[in-house]
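What follows is a structure written as structure tokens; I'll ask about it next.
Every protein chain but one is kept in place in this view of the complex.
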Amino acid sequence: MNKANTGRFFEDFSLGQVLEHPIPRTITEADASLYLALTGNRFSLYCNKEFAFQLGYSKQPLDNMLVFHIAFGKTVNDISLNAVANLGYAEVEFLLPVFVGDTLSVVSEVIGLRENSNGKTGIVYVHSRAMNQEGYPVLSWKRWVMVHKKEKGMHNTYAVEPQLKNSVGFGALSIPEELNIQSYDDRYSGEAYRLDDYDNREWIDHKNGLTIDNSEHTMATKLYQNDAKVHFNNHQMENTPHQQRLVYGGHIISLCRNLTQNGLANAQWIAAINGGSHLNPSYAGDTIYAVSQVLKKQELGSGIGALRLRTLGFKNADWEELKPLYEKAVESKSKLSSDFVLDLDYTVLIPS
Amino acid sequence: MNKANTGRFFEDFSLGQVLEHPIPRTITEADASLYLALTGNRFSLYCNKEFAFQLGYSKQPLDNMLVFHIAFGKTVNDISLNAVANLGYAEVEFLLPVFVGDTLSVVSEVIGLRENSNGKTGIVYVHSRAMNQEGYPVLSWKRWVMVHKKEKGMHNTYAVEPQLKNSVGFGALSIPEELNIQSYDDRYSGEAYRLDDYDNREWIDHKNGLTIDNSEHTMATKLYQNDAKVHFNNHQMENTPHQQRLVYGGHIISLCRNLTQNGLANAQWIAAINGGSHLNPSYAGDTIYAVSQVLKKQELGSGIGALRLRTLGFKNADWEELKPLYEKAVESKSKLSSDFVLDLDYTVLIPS
Partner (left out) sequence: MNKANTGRFFEDFSLGQVLEHPIPRTITEADASLYLALTGNRFSLYCNKEFAFQLGYSKQPLDNMLVFHIAFGKTVNDISLNAVANLGYAEVEFLLPVFVGDTLSVVSEVIGLRENSNGKTGIVYVHSRAMNQEGYPVLSWKRWVMVHKKEKGMHNTYAVEPQLKNSVGFGALSIPEELNIQSYDDRYSGEAYRLDDYDNREWIDHKNGLTIDNSEHTMATKLYQNDAKVHFNNHQMENTPHQQRLVYGGHIISLCRNLTQNGLANAQWIAAINGGSHLNPSYAGDTIYAVSQVLKKQELGSGIGALRLRTLGFKNADWEELKPLYEKAVESKSKLSSDFVLDLDYTVLIPS
């Protein structure tokens, strides 16, 4: 018996099964710097200790997307090492700020199982939660992945699918307790736009593009200790239709989110991800662009507002070129073209 | 109206205008490690806490070039996003040491404006200053950039050009107050050469070469939160005469400066940059080499000396190959060949 883990197959999952993921991780100031260098983060709260203190934090908070990637990375070895595809995310809720020096542990529960009619694969739904070193939950999310079966055939007598919400309601968002938004100073972020300056259905073209290189996306993914081989093993990927390594979908989310800083500089806190799809794979050499649309907005009280946003990521073309294609696809209710790589629905907090 | 910033054009600048650059930045131990990994820094003071303490510092000081890049990066979005070219630097003065944990804010003042006769571009002169979290100025510099106009034509009735000094005088150099140079131990740097060992007009061939890769120079530039698109957006750069991303000029300065450690290991403090030109662009794949010439030297007292140096950076050829070309160009007063990428005039402190 070889001692190396080769990942779970569909038959290895059972409803209600609880997986305690190993290798809890202390997140350091260095992880924050690397995240900045690898993804181009310019949100001012995460690189300015003085600003954080002024807003009431006692320690430097970490960007929620960095927290997400590190927590998500913990689950890969147990859940998605043999995944055919990551099908979706729902109810991603950032519950508490995570600070430099915190150590995250992650646990997942299997909340749904459904065999595919081809008899070769099945869908596993999991609810994952990350806790800090004091045991407080800081992040909760659900995702579903298609995984291979060990043996062909149909095994279960019924399918269990969890009821997933389309979005995390504005009322259910967690607002950092220590946050003293009255001290928020726009000069630190560089933009004056606050809640009221954004209109429902408004589009923002974030303009800049970021080109991906192999070292960069693989370093980011190794930093998250995510060991899905599609990102790292060129020797194996050469013989797939991709013919090369795939960029971790979360890296694309981070690139797009960080591009949105240009036009959404005060939307510093991601409070929830309502849903997300990776529309097409990305590879080294691709240049990623992003646009966002305001889906919904609301004053939450105490000077804090919530914006529900849809961010579209696309590659090797700018928005002026793609907008007509996008509009045509919407009109004809057809799929977006292969230029599009990400469709993310999420909610941010912003001073009102 | 799209909310994303697309940068200032010539018409957006006015004489005396003050720009408070957003996103102040806390510089961490991690930034110092990344700087080392990205640029090959081997100056002993910046990687050895014990040596720093022995020299009188109460905290780990940061390499002045790292400080410069982070401060410079802050100004790009407001000043040079639409720059045709960075024309030059002058009076770059490092006023106070910057330590791990310090937070820098940067302010620029427009000190000169001159339209070009083509009616399409103009030159903007700015004086930028970086302050630490206590409000003390740590770095001051002037630069001038050529920027596009929104509309063609001549608009101003007069041109204002600032008087820029050719160099920061030896008497005006800032010496770190806490520096106890008597404790300087050559064994830590690995070279015994001090002020008196360098002769006026002496050349030093630093010998080693460093090859640039895309991930590396773009990570460095993202670390500095410099978002000039020429460094990041291959999709746009493909359709320019460069056909690819340009390496941030400051990265070349850092590579050359760090190469000088071999032969100038005790010149640990850059006190001032008197002037600098990027002679030619650099691209991923280029191998950078450097030579330095001593322009002037002086004992400043208390065991500290100043060396004014000229460092030439060049690529894909060693000095033995290029020296005859250099000498011919000097003799005929013609331009240096396209192998040369940097001509930097700066002043360092060195134990005497």
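Order of writing sets the chain letters: A and B. Residues in each chain are counted from 1.
The working rule: contacts are C-beta pairs under 8 Å (C-beta built on N, C-alpha and C of every residue); 3 or more make two chains touch, one makes a residue touch a chain.
These figures come from a predicted structure and were not determined experimentally.
Student: Touching the hidden chain in the complete assembly: which of B:Lys152, B:Arg187 or B:Arg201 does that?
Tutor: B:Arg187
Student: Decide which residue listed in B:Leu15, B:Ile181 or B:Leu210 touches the omitted chain of the complex.
Tutor: Going through B:Leu15, B:Ile181 or B:Leu210 one by one, B:Leu210 is the residue touching the chain not shown.
Student: Touching the absent chain in the whole complex: find that residue among B:Thr26, B:Ser44, B:Ser128 or B:Asn234.
Tutor: Residue touching the absent chain, from the options given: B:Ser44.
Student: Touching the hidden chain in the full complex, which residues of chain A are there? Just list them.
Tutor: 2-6, 20-26, 28-31, 33-34, 77, 101, 103, 133, 213-216, 218-220, 222-223, 225, 227, 229, 232-236, 245
Student: What is the set of chain B residues that contact the non-displayed chain in the whole complex?
Tutor: Where chain B meets the chain not shown: residues 28-30, 32-34, 36-40, 42, 44, 47-51, 60, 187-191, 193, 197, 203-211, 213-216, 219, 262-265, 285, 287, 315-318.
Simple rule for what comes next: only the chains that are shown with their structure count from here on.
Student: Can you check how far apart chain A and chain B are, centre to centre, with Cα atoms defining each centre and the answer in Å?
Tutor: Averaging C-alpha atoms per chain gives centres 36 Å apart.
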